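Okay, handing you the structure first.
With one protein chain withheld, the remaining protein chains of the complex are depicted in position.
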Amino acid sequence: MKDSFENQDGESIVFNMIETIQKNAKVLSEIDGAIGDGDHGINMSKGFTICKQRLEANPGDFAGGLRTLGRVLMAEIGGAMGPLYGTFFLELSRVAGNQQTITRECFQRMLESGSEAVMSLGNAKVGDKTMVDTLVSAVEAYRKAAASGADLAAALAAMATGAAEGKESTRNLVAKVGRASRLGERSRGIPDAGATSCALLLESMARSIRVLLAKE
Amino acid sequence: MKDSFENQDGESIVFNMIETIQKNAKVLSEIDGAIGDGDHGINMSKGFTICKQRLEANPGDFAGGLRTLGRVLMAEIGGAMGPLYGTFFLELSRVAGNQQTITRECFQRMLESGSEAVMSLGNAKVGDKTMVDTLVSAVEAYRKAAASGADLAAALAAMATGAAEGKESTRNLVAKVGRASRLGERSRGIPDAGATSCALLLESMARSIRVLLAKE
Amino acid sequence: MQRIINDPNEVVEDMLKGFVLAHPGLIAATGNPRVLKYAGAPIAGKVGVVTGGGSGHKPAFIGYIGRNMLDAVAVGEVFTSPSAQAFHDAFKTAHAGRGVACLYGNYAGDNMNVKMARRLAEDDGIEVKTVVANDDVPSAPKSEREKRRGVAGEVLMWKVGAARAARGGSLDEAVAAAQKAIDNTRSMGIGLTPCTIPAVGKPNFTIEPGKMEVGIGHHGEPGIRVDTLRPAREMAEMMLDVILPDLPFSSGDEVVVLVSGLGATPVMELYILYGAVANLLHESGIKVYRPYIGNYFTSLEMMGVTLTVMKVDDELKELVDAEAECMGLTQFARRATT
Partner (left out) sequence: MQRIINDPNEVVEDMLKGFVLAHPGLIAATGNPRVLKYAGAPIAGKVGVVTGGGSGHKPAFIGYIGRNMLDAVAVGEVFTSPSAQAFHDAFKTAHAGRGVACLYGNYAGDNMNVKMARRLAEDDGIEVKTVVANDDVPSAPKSEREKRRGVAGEVLMWKVGAARAARGGSLDEAVAAAQKAIDNTRSMGIGLTPCTIPAVGKPNFTIEPGKMEVGIGHHGEPGIRVDTLRPAREMAEMMLDVILPDLPFSSGDEVVVLVSGLGATPVMELYILYGAVANLLHESGIKVYRPYIGNYFTSLEMMGVTLTVMKVDDELKELVDAEAECMGLTQFARRATT
């Protein structure tokens, strides 16, 4: 198992995220429908599908794929998700951009920078029942694992677990921002849609990178 | 039992018709609601109630009461019922107007003139499932009774029976004019609202006049 | 019944009060509470233009009272013809000595009440001529055109007749223009949900979810059939297939198109339908001279739409394009930017 991967080999990570969103579009809309307006899967898969077309026409590296994804989300999705996920992926891309090799440290900087940008743009805090709950928990888990000496693969595994935990934590929260806030107490019991999609995306990244690392 | 009554004694006949409509407003709307738009009772009782106020402020004779009723219906009701019932009562009033005493012959002319005016204005024929079915059957019954020598009281009793029969006949008809025609075959089984109100009005007139005739 | 009303039996009164308060300088009350007039009416030297009809069709009918539009309107209960008296008073209100054009829709009640009102007006020495709109194709076969109902095409009839009168036309000229407008107009409606008359409190017909009533009338009069709900582009095709052969409209014709919502259909959908209609007309070689899209003639909170097409020549174009100012249809004289 390697401890880093080449930027130029990483576009598959983006393709896999796209596939994840497309596969889970219905589930995401259903979750959003329970306490929001039911369009999260539609919004996301629309943007990710456009990105796929762009990437197929114009292949590139990991940073390039992330940049296309971020740009498409920013240009095509609108709402709050467009700029938030758009910013997230553009930040990941910016940090990865001038790196030939993506190391454990590099990926940590990507995650930190991405999650900070999301929080500064959206003003949501942990506990508001948003994608931020997933993001912060995942980044925290990655950071802790790395600090205690885990290699990239192990840190990614920790991130995936952290993401799932963050997502799960939203189940018992009351929504404070976004459409689900309409329901107040009634939003309890259902996880947040954005937190769910964010966990799916981070889990997918962890899985894809570990596949790359396992390759000879 | 007398065989005629004085025009000047006849205003009660109009008041009793008003009361009849007010009492049956709900029923009439329900019948109209089953196959029409459910407002027949509302429309009728609105007009008849305004008439009551006018008559209370300005009492008069039978012809005068009928004229006020016809005018109010013509002025306040609109729809098809306003001009049809308006014309009907104005015609009754016109024929009764210059008669001091209302005889069997006079009342027959009133009825004939009223029903002809209704048919010529509305163009409905017997069998179209409208008030015309009641009217024609009632007038026919009155005419037949009179022709075979019945006195006014007996002719009125025949008219009431004829009205009821005419109304009942609409139950198994399919509506050809008015809103109930929407339902086509489905309008079968429910009597027509206008035929019902017309029967109530003619029955009320027959009853009221017989009370007058019985008075010493 | 989710309604913003006071007494359900007083909705017309309450609405009229609000309407008069909302449009000072444009609308004025008259001696008859069921007659409203243009604040400037009667206009010296002008033929009076009048209509009347039941309430619940906003902007019709009172929303078309205004400058270069209607002078007076007789107002009925919800979905009920105004009384003969109201029509008569509207005639008197609009009359400025050159006669009155009464441009109304073909409904039994309206026909009777206008007939009685004309008799009364004759006694006053007011000359009244009528044009009876019968643009609703599905309501009777072409051989019985005189039985067809009037629907949203009435708006174009009013626009044209009123513009002719405003330009100094005689009674005969105003009536001829309005008649020409309606003779060149065909309409058809599709209903998606029923509506509830406030005083009645429940819908008096139903349309099942997933179905549509093709050819429905403005008060829920029965259509020609109930069909499964179709995409907008098939609805457009279905309606044009009925409308176009009836006049007939042919390649090379220029038309005014009016797409009116029935009340509760989002205006977004009217534009979706119009997009489909415009494409189909283009394919048929028919040129849209001017489209109107919006809620021009509604049926309370019914969902659905009426499509109206009017074939225009130079005269009709000129009159449709004339400046107008009223609640339902305010437009500048046509120029480059309209």
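Here the chain labels run A, B and C in written order, and each chain numbers its own residues starting at 1.
Going forward, a residue touches a chain if its C-beta (ideal position, glycine included) is under 8 Å from a C-beta of that chain, and two chains touch if they have at least 3 such contacts.
Here the structure is a predicted model, which is why all the values come from computation and not from measurement.
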Among the displayed chains, the hidden one touches A, C
Out of C:Asp14, C:Glu122, C:Asp241 or C:Asp313, which is the one that touches the chain we can't see? C:Asp14
Contact with the hidden chain, among C:Lys37, C:Lys58, C:Arg118 or C:Lys180, goes to C:Lys58
Among the options C:Leu270, C:Ile286 or C:Ala322, the absent chain makes contact with C:Leu270
Return the single residue from C:Val175, C:Ile216, C:Met235 or C:Ile286 that touches the missing chain. C:Met235
Residues from subunit C at the interface with the omitted partner, ascending: 1-7, 11, 14-19, 21-22, 25-26, 39-40, 55-56, 58-59, 63, 67, 190, 192-193, 207, 209, 212, 229, 231-233, 235, 263-276, 278, 288, 291, 293-295, 298, 300-301, 303-305, 325, 327, 330-332, 336-338
Contact footprint on subunit A, counting only the chain that is left out: 29, 33, 36-39, 42-43, 46, 74-80, 82-84, 86-87, 121-122, 177-179, 181-184
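Please note the rule applied: only the chains that are shown with their structure count from here on.
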Touch graph across the chains, line, ring, star, complete or other? other
Which two chains are joined by the greatest number of C-beta pairs in contact? B-C
Using the average of all C-alpha atoms in each chain as its centre, how far is it in Å between subunit B and subunit C? 34
Whole-Å separation of chain centres (CA-atom averages), subunit A against subunit C: 55
If you average the CA atoms of subunit A and of subunit B, how far apart do the two points sit, in angstrom? 78
